[in-house]
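This is the structure, below, for whatever I ask next.
Removed from the display is one protein chain of the complex; every other protein chain stays in position.
Moving on to chain A:
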Amino acid sequence: MIEIDRITKTYNGVKAVDAVTMTVETGTITVIVGTSGSGKTTLLRMINRLEEPTSGEVRINGVSTLATKPHLLRRRIGYAIQGHGLFPHHTVARNIGAVPRLLDWPKDKIEARVDELLTLFSMDPAQFRDRYPAELSGGQQQRVGVARALASRPDLLLMDEPFGALDPIIRARAQDDLRRIQKALGSTIMLVTHDMEEAIRLGDRVAVMDGGKLVQHGTPAEIIAQPATDFVANMVGEVERPLRLLSLIPLCDLVEDGDAPGAALPADASLRDALAACLWTGRSAVPVERDGDVVGRVTFDAIRARAELRA
């Protein structure tokens, strides 16, 4: 559990981060979202002490981060940034093994961990281990950057706009990968972004920052349905609100018995996908399948009822 306790950062009398208090549960993704200048990156960088807090403290599993020397603290906290920051003069394997090497892991353990992570990120170890970062595509570099941050099984993974430099298609894939890997490893992640879409897609909890203050911290559904301030409502977007809400609800929540024409959608697709399918193909219901078998349908009326009910 990560406890952020009244943490403040002042630059020349201006509060970049103003008494932010929040708790991050182990094994969850918390997305900090805000405009530029909202203090979200400063907040993140105070957790691994790349910035020293002016006042307040952060506790990881009950222990204050101020109790450890900064560089030793950082070895326990994964850090992935926009533009990956890989070492261009080291191979992929050496990049991923950087922190385990700092922690004096035995060589064979590091090698095994590197191969394990490459496999997890769908990169064939035999093919990629000995390449240099310049020989990888942007998406591959970014995956190696995240793998490097996860290599020593850190207590916490901090990510600062990790997908900012990727094109939309690769970004969506990277987000899905992160979700899958986080579930598989049970990692605790704090991620900073300016993209509300990304926050809703990835976050178990979303924290909205504005002018150095934490204005709302809750589940994505809460942020969408009950925005605490106009700023949060603005970030969500009036027009996108119902669609964002629907994107959080899987089809299996609304599935009912019955037939429907056309191609089936998987049960873990969202209501937004179903709505799009209904609108695009002029159907009033779409079939739902799980593991290749049709298990029922979701109707257009049910989707509409669900959206109205929440708003």
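Assume a residue touches a chain if its C-beta (ideal position, glycine included) is under 8 Å from a C-beta of that chain, and two chains touch if they have at least 3 such contacts; residues count from 1.
Simple rule for what comes next: contacts and distances are computed from a predicted model.
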Quiz prompt | Choices "Spore gernimation protein GerA", "Osmoprotectant transport system permease protein", "Imidazole glycerol phosphate synthase subunit HisH" or "FAD/FMN-containing dehydrogenase" - which one is the UniProt name of the chain not shown | solution = "Osmoprotectant transport system permease protein"
Self-check item: Residue among A:E52, A:E135 or A:D176 that touches the chain left out of view
Solution: A:E135
Quiz item: Which one touches the absent chain: A:G83, A:P125 or A:P250?
Solution: A:G83
Quiz prompt | Chain not shown: contacting residue from A:I7, A:V20 or A:A98 | solution = A:A98
Quiz prompt | chain A, residues in touch with the chain not shown (by the definition above) | solution = 48, 50, 71-76, 79, 81-89, 98-99, 102, 132, 134-137, 145, 148-149, 158
